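A single protein chain has been omitted from the complex, and every remaining protein chain is retained in its original position.
Our next item is subunit A:
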Amino acid sequence: MSYAIQAEGLKKRFKETQALDGVDLEARTGSVLGLLGPNGAGKTTAVRIFATLIRPDGGRAVVAGHDVAREPGRVRAAVGLTGQYAAVDENLTGTENLLLIGRLLGMPRRVAKGRAAELLDRFQLSEAGGRAVKGFSGGMRRRLDLAASLVGRPQILFLDEPTTGLDPHSRGEVWDMLRGLVAEGVTALLTTQYLEEADKLADEVVVIDKGRVIAEGTPDELKSAVGGQVLQLRPLRPQDLERVHALVTEAAGGETHVESGMIIAPVKDPALMPAVVRRLDRADIPIGELALRRSSLDEVFLALTGHRAEPAQRPEEQPSSPDDAAFERVGSTGGGS
């Protein structure tokens, strides 16, 4: 089996913060690796190391067969990067932005133009290609940014929260495009705070928290290994909610919580469901909805990190959390040619 990305004991420190504290991970060639974690977990730091923007303090990372610290030029020739915010020039048109990258990569003008047109077409931006990016919507910018990272036909694509701040429709579009690329053999490393995104796109998931890997596997493996099954219950009368919650908590003997009028309890013992039903029956409380389901990645995340994944509602161009690029850039030391 060949790996497009391999990291061993990756470490990086920014002043007071140990952003990465010995991270091991690998991405099989042609797969999507989801890198999951709360704000400040070190996701962006890892991506910036893989994309040769910063050097690790310790450990090593091999991308496309080249060590990121020793052969950054070779790595750059094989990767594409889409950052947390669309890194396109607002004053240029969509076409010019892609032309710029193509020309920088050494394409003759005619070839670069052809490639730009091809990518604009693929990302449904042909009509807007002649307009300045300033007038683009958020979704269009992201698509253009993704297109820009593809000009050089990279074998490996880094997507750092590619859909943060997008509406569900635009997010779906980005997902479809990513699936198309992977079908063509591109390897992708995707960081995200949307667990649904990792669930839908990633072949394998690595969960990091405080700079360490705390879990890894396929989304299914994670869900069954960590989360197991979940009992979900809605009383018929909303005013029963508290009573039922207390009752289920007693029966489950552990952490339960309420989510939009629904009681959620992890199922550790298969006898929980009949036990709950018996107790409710005895207490004469009518049940509106009762279901056993596998836990979502959200619940896996909660179980692993002790807190929920942040909903990531922050607007696109206002990075403020410690994991954001702006913060890390201040502390970054130059790596490369």
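A few notes on this one:
In the analysis below, a contact is a pair of C-beta atoms (placed from the backbone, for glycine too) under 8 Å apart; a residue touches a chain by one contact, two chains touch by 3 or more; residues count from 1.
As a convention for this text, contacts and distances are computed from a predicted model.
Taken from the listed names "N-acetyltransferase domain-containing protein", "Group 1 truncated hemoglobin", "RagB/SusD family nutrient uptake outer membrane protein" or "Transport permease protein", the protein name that UniProt assigns to the chain not shown is "Transport permease protein". Across A:34, A:129, A:152 or A:165, the single residue that touches the chain missing here is A:152. Contact with the undisplayed chain is limited, among A:4, A:19 or A:51, to A:51. Listed residues A:74, A:113, A:243 or A:279: the one in touch with the omitted chain is A:74. In the full complex, subunit A makes contact with the omitted chain through residues 48, 51-53, 66, 71-74, 76-77, 79-81, 83-93, 96, 100-101, 103-107, 132, 134, 145, 148-150, 152-153, 155, 158, 181, 184-186, 317, 325-326, 329-330, 332-334, 336-337.
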